[in-house]
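Of the protein chains in this complex, all but one are displayed in their positions.
Which chain is which? They are A and B, in the order written, and residues in each are numbered from 1.
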Amino acid sequence: MELAPLAPVIERIRDGRFQRSLALVTAGSSLVSGLEVAYEHYKGSYSNLIMYTPVLLSGAVTAASTSAIFSRRAAETWMRWTCAITLLDGVIGFGFHIRGICRKPGGWSIPITNLIMGPPVFAPLLFGTAAYLGFMASYLRREEDSRIAILQKKPARGWRREIHEGRFQKHLAAVAAIWTVLSGLEAWYSHYKSRFRIWAQWTPVLLTPIQFGACVAAIFSENAARKFLPATSTLAMIDGAVGFGYHVRGIARRPGGKKTWLYNILYGPPIFAPLLFAACGALGLLASVLRREKRG
Amino acid sequence: MKEPLFGAFRQARSDVHNLGPLQRIAKGTKQYRDDEEVDYVIVGLGSAGGVLLQRLAKAGFKVVGIEAGPFWDTELDWVSDEKGSHKLYWNDLRITGGTDPLSLGENNSGKGVGGGSVHWAAFAPRFHPSDFRVYTEDGVGADWPISYDELKPYYELLEREIPVAGPAYFPWGDPHGYPYGPHPLGAVGDVLVKGCTKLGIRVCAGGPVAILSGSHGNRPHCIYRGFCIQGCKVGAKASTLITHVPEAIRYGAEVRELSMVSRVSMRNRDRVNGVFYFDREGREHFQKAKAVIVSGYAIETPRLLLNSACPGHEHGLSNGSGTLGRYLMAQAGNVVLGRFADLIRMYKAPPAHALSEEFYETDPRRGFARGFAIQTVAPLPIAFAKQMMAAKGAWGWGMRRVLMDYNHWATLGVLGEILPWEDNRVEIANEKDQFGIPVAKVTFNLHENDKKMIAFGVKKVTEIMRAAGAEEVVQESRYAHLVGACRMGSDPRDSVVDKFGRTHEIANLFVCDGSILPTQGSANPGLTIQALAARTADYLISQGERIFTSDRRDMTTPPIRYSLAVEDSFTKGVPRFV
Partner (left out) sequence: MAEDQELLPVDPQSGKPIPRTKQPGYYPRYSTLSQKKFWDATTRKLIEERVANIPPIRFFTQAELPLITAVTSRVLPQDDRLAEYRIPIVPWIDHRLFENEIDGYRFEDMPDDREAYRLGLQAIEQTAHAMYAKLFVELEPLDQDAVLKTIHDGEKRAAHEIWSRMSVDRFWHLLVQDCVSAYYSHPWAWDEIGYGGPAYPRAYTRLENGLPEPWEVDEQRYEWQAPASSLSGAYDQQAGATDKPVHGQGGTH
C-alpha cells in the first residue's frame, strides 16, 4: 500500500509517540460513550444509583484525557487513573447486567428473549473502549518526544516499557479480537430482534468472524498483522459508517419522524452502536501499524 | 428453542406469599381480635385503601384493611390468560340501568387486595389544573374544594412511589416530567403517533403509565406481554397489592381478606364505632374501631353508606343532603378500531403506552364544555370479538372472518369527560347478594353535552386512524372508569365529604376513593385517587388522636410527609427537571 504521506504519522505510532493524539481520541470516544450510556440508562430509568457511575465517569475521562492533550503529567496521572476506574466500572457493570438478566422473568432459562429484552449484556465492556484507549495512552510517549526512547525517562521493563515504545501489536490485536466478538454478538441479537429485515443487517454479523480471524492471525503472525488486518479493519470501519447511516435513516423513518425525534432517537435503532463496530476496525487498524512485542 | 434451557417453568414457591416473581412476603398477617379496638378500619384495599393502609401503619396506627376479595398470590393465583382472569373483577350482582346503562364487572370494578389497580391499564396522567374549577370556568359540573396546587406535591410523590414512566416533558395541563423513562412503542402506539403527527396533533409516546420501564428493587421491568388488565404477573405494572400493601404489613397493618363489610356501625348519632362484616364462611363479625375509612370505590362505597342507614341517619350515613349516591360519573370510553393492510399484532406491548391530551380542555368552537383524551388500547381476542359484535354486528362466519384478521387491527380509545349529573346515581335495589346484603342499582344517562363530546371525540379519533393508514374504521360505544357518588365539597348541602374525605355528618367516618371526585377530567383516575389517599393520610396523621376524640373539624392543610413514602422512592429514577 502506498502510504507515503502518512509515513511520519505511522512512524510516530510505531515508536509509541502518539499520546496526545490518542488522548484526543479518548476524549472524543468517551464523550460519545457517555452520551450513549446516558440515554441507554435513561431507558432503564436510572432505577439503581450505580447506573449513574458510567455517565459521571465518562465525563471524568473526557476531562482528564482533554487535559492530557496538553499535559504529560495529566496523562500519566489523572487520565491513567480515571481510565482504570472506568474500566473497572465496566466490569462491575457487566456483572450488574448479568444480574439484570438473571432477575428478569425466566432469567437464563430463556436466554435469547432476555438477552434481547434485558440490559445489553456486553455493553458495559464495550463502554470500556474509550477508557482502555486512555489507559494505553497514559503509557505512551508524546508526539514531541525524541525517537530515541532511551533518552527519555521511561519505565524500566515489562509491559509498560513495551507500550512506551509502541510495541504492543499482539496485545492490541487480542483486545480488538475480543471487542469484535462482543460487538458482533450485540449486532447479531439486536438485528435478530428486528428480524434482519434489511440485508445490510447481516454485514456486521458476517464481518465479525472475518475481523476476529484477522485479529487472531495478527497475534500469531506479523505478516497477517501487516497485510490482512488493515484490510479487514477498513471493511469493519466502512461497515460501521454505513450502519451509522442506516441507523440514522431508521430513526428518521420511525412513526412521527422529526416531530418526535427525541423519542425516536431513544427507541429507534441505537444511533452509536454501528460506530462501536467501527471502533473495532479502528483498533485493528491501529494494531496493524504498531510494532510487535519484543518477547516471544 | 423448543423449550426453556432447564426444562418447563416450574410452579412458584407455595410456602411464601408471592407478590411478583421476586417479591415475597411471609404468609398470613397479624390478627387483631374483633373485640380489640383498632385505630382505623379501612373498608376496601384498592388504589386508595392500599395507600392509606401503608401510610397509617407506617405512622404507627393500629390499622386493619378489610377486603371483600382475596389477598392475591400473583404467581399461584393469576394466569396469563384472558378468560382465566375473570376472578380479578367484581363479579357479584349489581343492577345497571338508565338510558345508557354501564357495563360493570370487568369493565371497571376490581375485587381483591389491590382492587382496580390490579386490572387497570395503568395510564397515570394527572388531572389538569382546570379540572379543579370546572364550574367556575365552564358553568357546568362542579368545583373541587381543593386546587390543583394542593394536590400537586402528592402527584409528584406518588409518581415516584409507584412509579410512573413517561417522557421527561409532558406538555399538557401543568407541564411536568416523569421519574421513569418512557416505554418502547408497540404497533398500536405507532399508529397513534403516525396519525397524530400527520394531522399536527401533539402526541406523547411511551407513557405516562404506572408500568416500570426499568427494574425497581424487587420488581422487574415490563416484558411487553400485553396482559395488563389481566393482572400483571411480572410485577412491572403498579398495583397497591405490590407497591404499598407489602410495606403496610411490614409496619404491622393487618390485611383481612375475603371479608365483606355489610354496614358501618354507629356508637351514637355522631360517631361510628366499627363495622360489621361477613367472613368467607358467611359468619358475621363486628370489628371495633376508633374511626372508619370507606374505600370501596364509586359503587360499593355509596352502597355501604346507604345500607348502613339507621335511626338518626334514615337515608344512609352522611346523606342529610340527599347527595349520597348521586353525581356518579363514568368516562366515555369509545373504542375506535381500524383495520390496516399491514400486520399490527396488538396483543404485544402494554395496551396503555401512548396518548394525546390535545383535546382535553374546553374549546368553545366545538359547541360543548370540557373535552377528551386519546389513548392506545389493545383488546385481547375475546374482548376484541365482543367489540366486533358491537361495532360491526359480527356473528357467525362474519365473526370468524374478522377475528382471523385480528392481527391487522389497531384500536384507539376516546377517554372523554362526562359531566356529573344528579340523575346518574347509585341506589339500593330489591335484590340481595350471597350474604343477604341489598345490592346496588346503578342508573346512568347521557346528557346533551356528553353526547356532543362523544360524537366529536369519535370523529377526531377516526380521522387519526385514517391518517395513520387504516382502510376500515369502526367504533364501539363504551364507558371506562367510575367515580363520584360520594362527592367532596365545602358545602354540606350538596356534598357528602369535606376536602379531606371526612363525612360532613359523622366526625370519625371518612371516605377515600374515586367516589369523592366532584368531576373527573379526561384523565384516568387511578393516580389522582392514590394522591388523594396520601393527602388524607397526612391529614389523619397530623390530626392524631383528635380524630378519635373530637368532633371539631380542623381544616388546615397538613404538611406533606415525605418520610412516609414507600421505601426507596427517592433513590430510583431520573431527576425531575420540570
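Just so it is clear, contacts are C-beta pairs under 8 Å (C-beta built on N, C-alpha and C of every residue); 3 or more make two chains touch, one makes a residue touch a chain.
The structure displayed is predicted, hence computed values, not measured ones.
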item	value
Absent-chain contact - pick from B:Arg219, B:His244, B:Lys441 or B:Lys572	B:Lys441
Option touching the unshown chain, where B:Tyr32, B:Trp78 or B:Phe456 are the choices	B:Trp78
Residue among B:Ala124, B:Ile293 or B:Ile344 touching the omitted chain	B:Ile344
Which of B:Lys233, B:Arg487 or B:His504 contacts the chain that the document leaves out	B:Lys233
Of A:Met117, A:Leu140, A:Leu266 or A:Leu283, the one touching the omitted chain in the full complex	A:Met117
For chain B, the residues touching the chain missing from this view	1-4, 7-12, 21, 75-84, 86, 89-97, 100-101, 103-109, 119, 121, 123, 184-187, 190, 223-227, 229, 233-234, 333, 335, 342-345, 347-349, 351-352, 375, 377-387, 389-390, 392-404, 406-407, 411, 413, 415, 441-442, 476-480, 524
Residue numbers in chain A that touch the chain omitted from display	104-106, 109-110, 112-113, 116-117, 193-195, 197
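The rule we apply is simple: only the chains that are shown with their structure count from here on.
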item	value
Chain A residues touching chain B - in the complex, by the definition given at the top	42-49, 100, 103-106, 108-112, 117, 255-257, 259-260, 263, 266-267
Complex contact set, residues of chain B against chain A	1, 4-6, 9, 21-22, 163, 165, 167, 179-182, 184-185, 190-191, 193-194, 196-197, 203, 205-206, 212-216, 220-221, 223-224, 233-234, 571-574
